[in-house]
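Here's a structure for you.
Only one protein chain is missing; all other protein chains are in place.
In this document, chain identifiers A and B correspond to the written order of the chains, with residue numbering beginning at 1 in each.
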Amino acid sequence: MKRKNMNKYISFALIIVAYAVMMALSAAGKTTRSMQGMLVPICAYIVMAISLNLTVGILGELSLGHAGFMSMGAFTGTCAAIMLTDSVPSAGLRLGLSMVIGAVFGGIVGFLIGIPVLRLKGDYLAIVTLAFGEIIKSIFNNLYLGFDKYGLHLQLLSEKGIKLEEGGRMLIQGAMGISKIKKISTFTAGFILIILTLFIVYHLVESRYGRAIMAIRDNRIAAESVGVDVTKYKMTAFVISAAMAGAAGALFAQNYSTITANKFDFNTSILILVLVVLGGLGNITGSIISATLLTILPEALRGFATYRMLVYAIVLIVVMLFTNASGTKILIDNIKARFGGNKEEEEQ
Amino acid sequence: MYTKDGSNLVPVPSNAVIPERDINDMPALECKNLGITFGGLHAVENFNLTIGRTEIAGLIGPNGAGKTTVFNLLTNVYQPTTGTILLNGMDTHGMSTAQVSKAGIGRTFQNIRLFNNLTVEENIMVAMDKSMKYGLFDGLLRLPGFFREEKKAHQKALELLHIFEMENVASHRAGSLPYGAQRRVEIVRALATDPKVLLLDEPAAGMNPSETADLMANIRKIRDTFHIAVVLIEHDMNLVMNVCEGLCVLNFGRIIAKGSPAEIQKNPTVIEAYLGKSHSKGDSDKVSDMLIDAIVENRNGSDTESAAKLVQKSGKGGKRK
Partner (left out) sequence: MRFLSFLISGLSLGSIYAIIALGYTMVYGIAKMLNFAHGDVIMVGSYICFFAMMRYNLPPVVGVILAVIVCTILGMVIERTAYKPLRQAPSLAVLITAIGVSYFLQNAALLLWTSSPKVFPSIIGNGKIQLGELTISHVTLLTVAVCLVIMFVLTWFTGNTRMGKAMRACSEDKGAAQLMGIDVNGTISMTFAIGSGLAAIAGVLLCSAYPTLVPTTGSMPGIKAFTAAVFGGIGSIPGAFLGGLLLGVIETFAKAYISTQLSDAVVFSVLIIVLLVRPAGLLGKVINEKV
């Protein structure tokens, strides 16, 4: 119990210190443009990693379509923000609202997807989440949405049927996505979202809900035998995870002037999964650290220009081999034993 | 056969399966014509059994007789092909395993199934889930209900752990405990669901003799404290003969005998099931005595095997099935 609390405090402390340091640096004018530009994506990826960790690490179900929920949140949240431009002049409030809307839509899609998905097991569940991610991408790539004083106009495949009244504008233009987005996402908003996410995940894990979810992960049959309603708890975890991804999507999208559905493809889902696995399954602090490092790494490797993605791939393989191969595993265990640290919690 | 240990129990009358004190109560569990087929194989058939409200009953039989299958039927892990199960008079047909648990059947597993990455205390608190009255938002926002209910559950978990004097391992990871301790945690976890019937699948497997002796006392203590029925599958005949009031012997999916331990020990069909066919009536009596001796002497390990060895020594052993 104590160690778990430690982990929790470390997570919060890390985020708060990082925020304070970055704010101080930027106040002192010591940050570069590229550093500034990475802050919001890092925040978004941290939230994505934490939320996927809830599904993969804590619930124990492999999801290969997490970017789909991010996409849902990005599109709905951004559309909402654009539509609210006049009625909510405050950018901060508008961003907050758009993240809430992104979370709600992410959660709804999570629920709808959860109904079929959670009846399946293991790799079959993984492939269906992959399929849903691709379906969401495919739909947004072919969705045309405009709005005017009469409300929303929606059409699939082409925008020909959409005739907007004066003052109306197109929101989503198929594969072109949403353009001319006001960049209202800020580092502070990202920081608040991370803190909220941490609150939700830690409080969930340390309640009867989290216990039941982890019990299902450890032994589904035993969980059923003590009266745990497996479907209900799985769904709870899945929907919360999807909603957090939706909020992260809304934050992420409004850091750019254009957003397209292809930004949230299978590779993005995989990238987030990599963050979670490298950070350690069920380890929230690990997710935060790996999301930060792996978002910075490709940028830091810019010096290597053409080789950077190759290096990234090699780093990934080597890290996985080093942390999981039976030989090095023994070595690591020995080191742990020598320093007397009982690191079991981190391995969950 | 049964000795009093400070409780208000009466000795079991030799002919009744249900203890006399329970005769006037509604039975904890009634199985009528229960059966299941797996692809043409009758794994269990025509299974009729009544368990008294506070009875400790044993389900014994050779390996592969269908004992665990009966437990799986009782907990609706398998849906029975035929027959009904009445739990406290209520038909459990069509319920999910989780619903059966809520209705009042707690169980342990032959191959231990703990939540290995949770602490012992958390394992037990998972089982109390249905009785905890706070919602998702109370938990996320840490409203007063959360603290009240968590504290109550924490205290109850410690109380339950006290049965086995295991409070000191409450915060240990369940997967890190030794084998015997894991078995005990599983029993405590089943108890935490507040069952009316407790099903124990080989609770003494892998325990050493002193642990088994403790377990025997604790099974009685559990029954006396919670006033529940206990049904156990066990190969340790010493435990079975000492603790159980009624026994039900299963072979090839069918009940071959029911009765008090004393009756079962003398039952020729049972002896045959365990040791194979004997030559004459006199032989089978001798075998029976030897079986009992062997069982009582050999508290640890496979009793049927050692009994068979003994029989072979005396040159009277028949073929074992």
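Everything that follows uses one rule, which is that a contact is a pair of C-beta atoms (placed from the backbone, for glycine too) under 8 Å apart; a residue touches a chain by one contact, two chains touch by 3 or more.
Being a predicted model, the structure only gives us computed values, none of them experimental.
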| item | value |
| --- | --- |
| Of A:83, A:277 or A:291, the residue in touch with the unshown chain | A:277 |
| Residue in contact with the excluded chain [from A:88, A:131, A:154 or A:195] | A:131 |
| Contact set of chain A toward the excluded chain (per top definition) | 56, 62, 116, 119-121, 123-124, 126-128, 130-132, 134-135, 138-139, 141-142, 156-157, 220-221, 266, 270, 273-274, 277-278, 281, 306-307, 309-310, 312-314, 316-317, 320-321, 323-327 |
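One rule holds in what follows: only the chains that are shown with their structure count from here on.
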| item | value |
| --- | --- |
| Contact set on chain B toward chain A in their complex | 75, 77, 96-99, 101-102, 106-107, 109, 113-119, 122-123, 125-127, 129-130, 132, 134, 136, 139-142, 146, 149-150, 153, 171, 173, 176, 189-190, 192-193 |
| Residue numbers on chain A that touch chain B, as the complex places them | 1, 199-200, 203-204, 207-209, 211-212, 214-215, 217-219, 221-230, 236, 282, 344, 348 |
